[in-house]
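Have a look at the structure that comes next, please.
The complex appears here minus one protein chain, its other protein chains still in place.
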Amino acid sequence: MDPNAPDLGVGLVGHAFMGAAHSQAWRSAPRFFDLPLNPRMRAICGRDADRVRAAADRLGWESTETDWTRVVARDDIDLVDVCTPGDTHAEIAIAALEAGKHVLCEKPLANTVAEAQAMTAAADRAAARGVLAMVGFTYRRVPAIALAKQLVEQGRIGQVHHVRAQYLQDWIADPMAPMSWRLDKAKAGSGALGDVGAHIVDLTQHITGDRIASVNGLLETFVHERPLAADSSGSLLGGQGASGTAMGRVTVDDAAMFLARFESGAVGVFEATRFATGRKNAIRVEINGSDGSLAFDFEDMNVLNFYDGRDPAETAGFRRILVTEPTHPYVGAWWPPGHGLGYEHGFTHQVVDLVTAIGKGEQPLPSFADGLQVQRVLAAVERSAEMGAWQPTAVPVPAV
Amino acid sequence: MDPNAPDLGVGLVGHAFMGAAHSQAWRSAPRFFDLPLNPRMRAICGRDADRVRAAADRLGWESTETDWTRVVARDDIDLVDVCTPGDTHAEIAIAALEAGKHVLCEKPLANTVAEAQAMTAAADRAAARGVLAMVGFTYRRVPAIALAKQLVEQGRIGQVHHVRAQYLQDWIADPMAPMSWRLDKAKAGSGALGDVGAHIVDLTQHITGDRIASVNGLLETFVHERPLAADSSGSLLGGQGASGTAMGRVTVDDAAMFLARFESGAVGVFEATRFATGRKNAIRVEINGSDGSLAFDFEDMNVLNFYDGRDPAETAGFRRILVTEPTHPYVGAWWPPGHGLGYEHGFTHQVVDLVTAIGKGEQPLPSFADGLQVQRVLAAVERSAEMGAWQPTAVPVPAV
Amino acid sequence: MDPNAPDLGVGLVGHAFMGAAHSQAWRSAPRFFDLPLNPRMRAICGRDADRVRAAADRLGWESTETDWTRVVARDDIDLVDVCTPGDTHAEIAIAALEAGKHVLCEKPLANTVAEAQAMTAAADRAAARGVLAMVGFTYRRVPAIALAKQLVEQGRIGQVHHVRAQYLQDWIADPMAPMSWRLDKAKAGSGALGDVGAHIVDLTQHITGDRIASVNGLLETFVHERPLAADSSGSLLGGQGASGTAMGRVTVDDAAMFLARFESGAVGVFEATRFATGRKNAIRVEINGSDGSLAFDFEDMNVLNFYDGRDPAETAGFRRILVTEPTHPYVGAWWPPGHGLGYEHGFTHQVVDLVTAIGKGEQPLPSFADGLQVQRVLAAVERSAEMGAWQPTAVPVPAV
Partner (left out) sequence: MDPNAPDLGVGLVGHAFMGAAHSQAWRSAPRFFDLPLNPRMRAICGRDADRVRAAADRLGWESTETDWTRVVARDDIDLVDVCTPGDTHAEIAIAALEAGKHVLCEKPLANTVAEAQAMTAAADRAAARGVLAMVGFTYRRVPAIALAKQLVEQGRIGQVHHVRAQYLQDWIADPMAPMSWRLDKAKAGSGALGDVGAHIVDLTQHITGDRIASVNGLLETFVHERPLAADSSGSLLGGQGASGTAMGRVTVDDAAMFLARFESGAVGVFEATRFATGRKNAIRVEINGSDGSLAFDFEDMNVLNFYDGRDPAETAGFRRILVTEPTHPYVGAWWPPGHGLGYEHGFTHQVVDLVTAIGKGEQPLPSFADGLQVQRVLAAVERSAEMGAWQPTAVPVPAV
């Protein structure tokens, strides 16, 4: 941390799983990276005063708020970090941008394309005033993913033919796993599609530098009713079971899968599910190009597998690259080769890139427009699943 | 080999890649397994007298024929093994069955559903006379696959939710790889879809004991023209390039992918391609059930990965089962634990199961009806790809 | 962090690689775990005032010192964290303990058995006054390693027969990699043996709950002279090359390997090297017992492979346990299943266990006595390598 750098006051809205990850990122980023601004963890916001107080103590925030509009209003706060469920993103983010605060908004950007459009418009207006917005697809900042993008950009795999992406979890494969807000369409917007599918849509578009042009999908709900947890609000990812007999209705997809055509002519197969028993957070991306291939699985997150089709056949093979070299993206700031990073480091890198962009007055990526594009893909998947037919992603939606 | 067992005269039609694999199987099966009949390698048939003579010497057949009708007619031949391209299957197989010869027919059963229907009808008529027919989906006989089926049948993974299957090769990823009959729709019927996709359709239906009810697919040809090899007939899998400038038109799909709904309610994602650079014969099947999961990749063919969802969380994990124990399917006849088998052993096991069924007068599996079901799935994929919409697999087709 | 818990003032001596890792641990531990005391990062100490000032700013320490005796003397410091090269451990740690400060000392405990004995005696005297000492074998706190120990304790692998451990790095495989203090016997005590070999000695004794009774080893130096870096003090792990022509003499082993007999009758094979090209931080431990086996590789640090010999042969196989479940050691405080941890988390867990032990007034583990036992094994390896014969580890050494 540079003692001469100006401060960047940060206010965090939300204090559950994402709140903890973002807090660790705000705290760690200036300890390992040179930042143009020193983040100050000014305030954390939640609706319940006691719980947010406890969160502030544990996560290390200077003060608490119970009303997000207070965070947006405070003079000592320069950036609002939005970690709430998707149905509140638009309101908070737009208000913050209009109040002149930079915004970091968790993914998916919004629950609907209309909201995402409004947010993107707000971000565009704000940008004209030097106020910047970013959406939190943190997996872009896993070093192995960042390396994958570099290799594609350098032409190491040639022209992309195939994209194969899966996001596999299993936390509701048990039919007695309880209800949570993530299974409620009103709050979560969608199920596996938006929660985890959004990540692989963003990752594959990011790595290939290409956009999904049309999709044809299938959504499935395997378990339609689940026990209500005693206190469903506190249970982030559901629980191990429930004692009560009251049942809640699952209104989102348990699994989503779709075929895709990219603008470049590449074809893709996508699958997102929380019913892949034994797979805990298997974000798998495999890309086959005319001259090589890449394969990644988050369950082995420090590794990128790369096949160089230009190697002679005798010694060609997928190279298990341990992405821990000082010359690999982000890695030089951390530990020696072979001393891997973990899940939370993606969030730290996100803070680094965001603060660096703010320092330079440049647009941080992924922008709200990038988040909107992901939202359009998700919406097209939902339409195609309803209609049983291909849908373009670039469909204009009336403003809200 | 039991010297007191009766002989089973075998005639093989075709002598390329599949002919070599079948020959090794006919020769090896009686050396490792107790068979009720002793296979005799009576005749091999090919159109070119010199080439078939050389094949007979190399592959170990007693005599040669240049006209398949001769094979069907010979009294010393009890079984006709059909290893020709798909456009000839129906004619040869039906004639052989009508001549009272048992038939082993390579997959896919035929190039069209109509042909497959006619073959199945012929097989049904023949069965009534004790003449038996089998289609050669040999991968069913890889011990790890046979074990997978057993585990599903035993309920070890519970109710199946997800089927995820890929057949990935890369032998035409190079746009200068030459034309071959496998890229000509007239001979091959389809491209990746029928050639390799047929295998994963059969495997997943076989392992789950379920049937694909409807599909929604996409076919893609990335390279539309390829150099003609000097002698395309001899080049089974294409070559490393071509000197001439004459170009041939690729009339089949380079890649096929489709979503599927199974009769049981399970959903599936399938992908077959020859453009997956670096993947040589990656037949990947992953099945997620309510109580466990299975994962297989032919590039590590002696291994089945099994996740037992009933293991306590502390010690649950995918078990890398080395399927080389004497109690594993087929394995007891071979080598001690850890001494793995290879590609050709599936063909040997196919001969074992076929000859055993003939000895018992029972229907060998997969039957022509099973092959017809696969063909219906492939046809539905083609229709869905044309129409961009879901298609049922159980569509009646007018008889030829 | 509990705002009502008393403070624990911490002073850190050293600010290189280990200093950074320890700083992150002191900062993070109270944010994720309930601690009985709140660590306060009071002072960081280094010989160069400017460098230690910069380190304090970057790593987040309240003040700086340039003389370690000042850290030991300060009233606001309750615990001294020793992260200096091994030749200074004894002097600093003993002084701190005598001054009534708890001590966390990096491994190896000392450069000689005599020093380690003196330190252990000092720790024993201090313990009688409630002042506690711990040595920093952090890899014990990788969740997969902690799980391995639990499984052995629960009898899941039965009686241990084989221990197989390797610590493989490659950072000096290049003969032009420059000199560093780690290659100088006067400072580092030994080479691969003490630097990385110490870890696998500790890990295997820890996991098995057993002690190495005798050893027979081999030390090898492949490259005897190396270029002097422009400023060797700043180059922690050597560098990519050197421009000058001055050469320094390597006085430690590049590789160490030894056979071992454990007190229980188990046998072991150990290997530590920095010449294993392509292996970056491969800490591999494999243990075979009468009823099961364990296998770990730090290059896939969130995974423990476990073979349960009581599984029926049909479904037995090494289980790839993703050690990210809430019930796994340390993991419940972090992220959901499948969201893995990194290298630095072991240090955070070390702080947690140390502060918890201090809060309870209990001996933290590994104790200095444990560190002494490791030192005795290393010394026995050196003796055996000199004499070419087996050496017992329990050899009394005259006090310094």
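Miscellaneous remarks
Order of writing sets the labels: A, B and C. Residues in every chain begin at 1.
By definition in this document, a residue touches a chain if its C-beta (ideal position, glycine included) is under 8 Å from a C-beta of that chain, and two chains touch if they have at least 3 such contacts.
These figures come from a predicted structure and were not determined experimentally.
Of the candidate positions B:Val82, B:Leu341 or B:Ala385, contact with the unshown chain belongs to B:Leu341.
Within the whole complex, the absent chain has one touching residue among C:Ala5, C:Ala121, C:Leu259 or C:Ala333, and that is C:Leu259. Considering C:Thr84, C:Gln166, C:Ser180 or C:Thr324, the position touching the chain not shown turns out to be C:Gln166 (whole complex). Interface residues of chain B facing the missing partner chain: 1-3, 17, 20-21, 23-24, 27-28, 31-32, 57-60, 169, 171, 236-237, 279-282, 298-302, 322, 324, 335-345. Annotation for chain C: contacts to the undisplayed chain at residues 157, 161-162, 164, 166, 168, 170, 173-175, 216-218, 220, 222, 255, 257-259, 261, 265, 267, 269, 271, 273, 275-279, 288-293, 307, 309, 316-318, 388-390. Across the interface with the omitted chain, chain A contributes residues 147, 150-151, 156, 304-306, 308, 311, 313-322, 325, 327-328.
The criterion applied here is as follows: only the chains that are shown with their structure count from here on.
Ranked by how close its C-alpha mean sits to the mean of all protein C-alpha atoms, the top chain is A.
In this assembly, the chain whose C-alpha centre lies farthest from chain C is B.
Chain A and chain B have Cα centroids lying 42 Å from one another. We define each chain's centre as the mean of its Cα atoms; on that basis chain B and chain C are separated by 54 Å.
Per-chain Cα centroids separate chain A from chain C by 35 Å. Those residues of chain C in touch with two or more other chains are numbered 322.
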